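See below for the structure under consideration.
Removed: one protein chain of the complex. Kept in place: all other protein chains.
Up next is chain A:
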Amino acid sequence: MDGTMQDLALPVSMGTTIMAASFDGGVVMGADSRTSTGAYIANRVTDKITPLTDSIYICRSGSAADTQNLSRYVQLFLEQHSMELGDEAEVKTAAKLAQMMAYQNKNMLQAGLIVAGWDRHEGGSVYAIPLGGTLVRTPFTIGGSGSAYIYGLCDKLWRPDMSEADCQAFVVKAVSHAMARDGSSGGCIRTVTISKDGVKRNFIPGDSVPVAAGELPAPVRAVQA
């Protein structure tokens, strides 16, 4: 293999920015869209926010393969569980299942996860499952390589009484800052908003992502005739 192709032998990994934040009545989850193999961007429009049930989603960071397959196991378990229960699974249960898989296989996996969603018992809830397999319920959490750049920003901006629109704006702002600073994060921004009214997806194309201080603005797209 010649030198320029060496990156392609590396595992497909998501140097990532992911986050989830709760607001009064639901949660907003956000992620960038970059998947890399070394310096090569394997996918610039990745969807890192994967459904576990109709109203529970998971943000994936780390190895793309590990987290995709872990998510499929959790989907399967939750489907069986909701049949036995005769009801929709709770976010707490989904998070516990993801955590167990992450912890019991921690030696084989590279997976940093955020499980969030809405259920009628707890309303909106956010669970962080970092690399070791801890399970923590938090009002908001950030993850992936890009998160290191936005701890201060998020601690300053997050408020407990945000409206849905405020929370959505907060997530987009935080993710775009991380994408600007972190070389392994970038591309577009995807958000998923979950409340009792259901799920709303939002997509911000790369050339519409807010520009951070010192960054070059995206070139203006040629207008098609």
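In this section, contacts are C-beta pairs under 8 Å (C-beta built on N, C-alpha and C of every residue); 3 or more make two chains touch, one makes a residue touch a chain; residues count from 1.
The rule we apply is simple: contacts and distances are computed from a predicted model.
S.K.: Any idea which of "Ribonuclease P protein subunit p20", "Large ribosomal subunit protein bL17m", "Eukaryotic translation initiation factor 3 subunit G" or "Proteasome subunit alpha type-3" UniProt assigns to the chain that's been left out?
M.R.: Of the names offered in "Ribonuclease P protein subunit p20", "Large ribosomal subunit protein bL17m", "Eukaryotic translation initiation factor 3 subunit G" or "Proteasome subunit alpha type-3", the absent chain's UniProt record gives "Proteasome subunit alpha type-3".
S.K.: Considering the whole complex, which of A:Met100, A:Leu153 or A:Ala212 touches the chain not shown?
M.R.: Of these options, the touching residue for the absent chain is A:Met100.
S.K.: So which of A:Arg72, A:Lys106 or A:His121 would be touching the chain we can't see?
M.R.: Touching the chain that is not displayed is residue A:His121.
S.K.: Which of these, A:Arg34, A:Arg60 or A:Lys92, touches the one chain of the complex that we don't see?
M.R.: A:Lys92
S.K.: Can you list, in ascending order, the chain A residues touching the missing chain?
M.R.: For chain A, the residues touching the absent chain are 81, 84-86, 90, 92-93, 95-97, 100, 121.
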